[in-house]
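All protein chains but one are shown at their positions in the complex.
By written order: A and B. Residues from 1 in each chain.
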Amino acid sequence: MNTVFRLNRRRFLTTSAIVTGAAMLPFSNTLWAATAARKGGTLRISVDQAVGMLNPLLARVNPEYLLSELLYNGLTRLSQDMQAEPDLAQSWTHNEALTEWTFTLRDNLRFHDASACTAKDVAASLQAILDPKTASPGLRNIGPIQSVEALDDLHVKLTTSAPYADLPVSLAYPDAKIVPAAILQGDIARLSREAVGTGPFKLVSFEPERLVVVARNEHFHDPQRPHLDRVEIRVYPDPTAESSALMSGDIDLMLSAQATEFSRLSEASGVTGLRVPSGQFLNINMACDQKPFNDVRVRQALSLCVDRAALVDFVAEGFGTPGNDTPLNAAYRYHSDIALRQANIEQAKKLLADAGYPNGLDIKLVAPDKPSTRTQLGIAVREMAKPAGFNISVETMANSTYLDQVWKKGNFYVGFYNMQPSADAVFSLLYTSNAAWNETRWNNAEFDTAVAAARGTDDPVKRAALYATAQQLMHEQVPSLIPTFFDVLAAQRTYVQGYQLHPRGAVFRLDQAWLDDSAPKRG
Amino acid sequence: MPISIGEFNMRDIFYRLLASPQGLLGSLILLLAVVLVVAGPALAPFDPEAISILARYKAPSLLHWLGTDQLGRDILSRLLIGARATISLSVLATVLAMLLGALLGTASGYLGGRIDEALMRTLDAVMSIPSLLFALLIVSTLGKSDFNAVLAITIAFVPGMARIARSVALAARRQDYVNAAIARGESAAYIVVREMLPNIVAPIIVEATIRVAFAIMLFATLSFLGLGAQPPQPEWGLMVAEARRYFFQAPWMMLMPGLAIAIIAIGFNLLGDGLRDALNPKGQRS
Partner (left out) sequence: MTAAYLTKRLLLVVYTLLIVSLLVFAITQLLPADAAVTLLGQSATPEALAALRARLGLDQPAWLQFGHWLMAVLHGDLGTSMRNGLPVLGSLVDALGRSLLLAGCSLLLMLLVAIPLGIVAAVRRGRPVDLIIAMLSYIGVSLPEFVTATLLILLFADVWQLLPATGYVPLSENFVEGLRHLILPTLTVSMIMVAHVSRMVRSEMIDVLETDYIRAARLKGLSRRRVLLRHALRNGLLPTITIVALDVGYLLGGIVVVEEIFNIPGIGRELLVAVAARDLPAIQGGVLILAATYCVVNFVADLAYAYLDRRIQYA
């Protein structure tokens, strides 16, 4: 039995790392963690797929984000509650109109090859990301930046094409890392083979399918960090084997744990389960410009078929929160509390009949194979929608085929997204008319206006009201069925300290982690 | 008149088969397989696709004889429905491969000379690609589905079957009845199909029976890699593959279909051995 879990924001903030098993993790005060931290040791992390891309501007999956965080820095980075924190930039200012932002860099920044990192490198890196030919995933995600200018060695000015309040947050995007201008102007392919960053660690060896090793950067701008001497990233494609490795102590930290392994891991001796509610979600996208989903009644009918609380059990094994057909949940700052939609098969049937399908409807749902929860959701929704007359056939396909043939073009398919750093980020990425990844082609003018207005002001009250409108619109018109949000899950050995699981899912901050005395000594 | 295939008498073979323990056990399991395929869906107590949040991860009990899975679906019902996919598809792949291989191998053996040489060398080349990888390539191209997996397995099996057919055909070619047919002026097609094929049927059937077991395992492995049957199909190999991650919560989810695969595979292996002994009794080895 699962009672509906209402996630409220305060609860979310205080339970950032729910612990089962052994010791409590010290986490809330970075300063305290730093003074108690012990220097030294090697941390072994397991990841579930290859760390294919060394170039931070092109990183696309979590293990690659992890590696680029170890080797590089951006202007800002995300704190535990999704605010922008200084990284390479120590401070920033902006004009009234929120269109001009000036970032002041630290004065002791050095790349791993001992050359200085200055505003020139920052400008070149951001321009490379904004260049379509680089094909960086960051292109659409670091904000509507019109121009980047290095004012002098320590100051960079960014001009946005429209007022944009979230620029410092969007600059924390995992791909927005600063690389040497010399390499960008020379041979950019070098970045696929070697790492020349400002990060807390330097690259030692790189075998993308098996093992990546980094070692402490003695000249990191903050002499207190990192605490660890060495980090080894090991690839474990099989989750059962990965869990066994953690439980036997071959691995110290599992980057992400599967929901089905989590209970077993949390109960193992010497292992601590990590869990944080997050905005990671699956969305079932319906093409709003094609039959049958161009009729809003059909979309609403489908959304009335699903039992959202049950789906949290089926798809997330209980480690999640129900969704209300908007991509925001309580983990986001501007989440507005709309009553959770309950299943109502009679109403769904009536809506379908009104839309012209009194005898039901046959449709095909495409579910890519990774992660496997996409297929699970498809199957569960299929069963739940049968009584109302939806006859859904689920078709699985390889992710690459899906990207080539279905994504953004298809009629009915399942998407998967990490939590984004802000409400604007997720709305502008997926649901506005000019979104780069406009999966549903919903193209709702009122929604566009609300989102555009909200990003141009930094008044929290105004923003909350505008985002509330946006969420209400999505909830009513259901361009995507979003029934479930997933908690982010991971696991570690008890002797790992200072590591906090981040709800964004793509932020790790391992420069703050350290090993206590009970950690095994490794050579 | 007793029915004959070539030199053998069907009734004798049948009795010899049932007389050996392997033959008997293998035949019984084959019978079970046939029952499952034909009557499986009718025997299923529950709808194999019905999900139920209250019935998740239930251990085997009087209500659910083999327990339920992560979506609350009854495992026994899924096994009974899935038998069709697993058993018939594996048999289909093997039979197709057997027919194609037998035709290819016999024709090659009869024609001899350079054609034979070229054909066999090419088949050897294809055989140097491991069958799993070959299947992987074919499925990636055609799309993931159980039918495409069957196609892939068939193509991977043909060279092996062709080789066996050929070696038997080479021996048969030297027989008198073939020379008589040539002397009569019969066409090559006639000789291959009407005179030679019936006589090489026996060893090929033995090989095919054992191959079915291998096909079942290959099918399951393809499903494990995500290339065979796709969810929510109740194909046995797919059930085992999906159940791996739930092993600690519900071990029966993986053990039941795994056991089913093992039993049917063992059955076909036993049957193949029994057939081999029945067709080639002690003291009559060629």
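Note that a residue touches a chain if its C-beta (ideal position, glycine included) is under 8 Å from a C-beta of that chain, and two chains touch if they have at least 3 such contacts.
This one's a predicted model, so the numbers in the text were calculated from it and none came from an experiment.
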Sole contact to the chain not displayed, among A:Gln185, A:Ser248 or A:Gln290: A:Ser248
Residue among B:Val37, B:Val95, B:Leu111 or B:Leu132 that touches the chain left out of view: B:Leu132
Residue among A:Ala114, A:Ala189 or A:Val461 that touches the chain left out of view: A:Ala189
Sole residue of B:Pro48, B:Gly101, B:Gly237 or B:Gly274 that reaches the chain not shown, by the stated touch rule: B:Gly237
Contact residue for the chain not shown (choose from A:Lys120, A:Arg234, A:Arg333 or A:Lys386): A:Arg234
Contacts of chain B with the absent chain, listed as residue ranges: 121-122, 124-133, 136-138, 140-141, 143, 213, 217, 220-221, 224-225, 237, 240-241, 244, 247, 254, 258, 261-263, 265-266, 269-270, 285
Residues of chain A in contact with the chain not shown: 50, 52-54, 60, 132-137, 139-140, 189, 192-193, 207-210, 234-238, 240-242, 244-245, 247-248, 250, 398, 400-401, 403-405, 407, 437
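The rule is simple: only the chains that are shown with their structure count from here on.
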Intercentroid distance (Cα basis), chain B paired with chain A, Å: 46
Interfacial residue positions of chain A with respect to chain B in the complex: 2, 239-240, 258, 260-261, 263-264, 307, 310, 313-314, 369, 375-376, 379-380, 382-384, 394-398, 401
Footprint of chain A on chain B - complex, ascending: 49-51, 53, 56, 70-71, 140, 143-144, 226, 230-232, 244-249
